[in-house]
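Complex shown without one protein chain; remaining protein chains in place.
Up next, chain A:
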Amino acid sequence: MMILINTLIILSIALGTFFIIVTAIGLIRFPDVYTRAHAASKSATLGVMFILIGAFIYFWAEEGVYNPRLLLGILFLFITGPVGGHLMARAAYFSGVKPWKGTVKDDLKKEYDRKKACEK
């Protein structure tokens, strides 16, 4: 039983660290803001959630401390992480940052132009 729990802890913390490294590589390697926001908001949120789950299980199983604050933190990150990425990408689009030159589809442009025409 103890070995199973320890494996679970190690697995979730290692997986979380792996996802955060993937995020860092994505932030360096990706060509423009939108793909970088995609890397940062998805895998970083999942990585931190995995690390928090590992910490929660560790403190529960090894130290006997049930810490609901970690669960609340997981829920909070799950809600706010992607929304933060959405807001940053949106702010970048509306302040005129062009997508990568290989982009073939830009659905937001029509709506953006329509809103701009309405204003004039």
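One rule holds in what follows: a contact is a pair of C-beta atoms (placed from the backbone, for glycine too) under 8 Å apart; a residue touches a chain by one contact, two chains touch by 3 or more; residues count from 1.
In this section, contacts and distances are computed from a predicted model.
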Q: Match the chain absent from this complex view to the correct UniProt protein name in "Energy-coupling factor transporter ATP-binding protein EcfA2", "Quinol:cytochrome C oxidoreductase", "Na(+)/H(+) antiporter subunit B" or "Ring-1,2-phenylacetyl-CoA epoxidase subunit PaaC".
A: "Na(+)/H(+) antiporter subunit B"
Q: Determine which one of A:L11, A:I25, A:L75 or A:V97 touches the chain that has been left out.
A: A:L75
Q: Just the residue numbers, please: which parts of chain A touch the chain that's not shown?
A: 69, 72, 75-76, 79-80, 83, 86-87, 90, 94, 115-116, 119
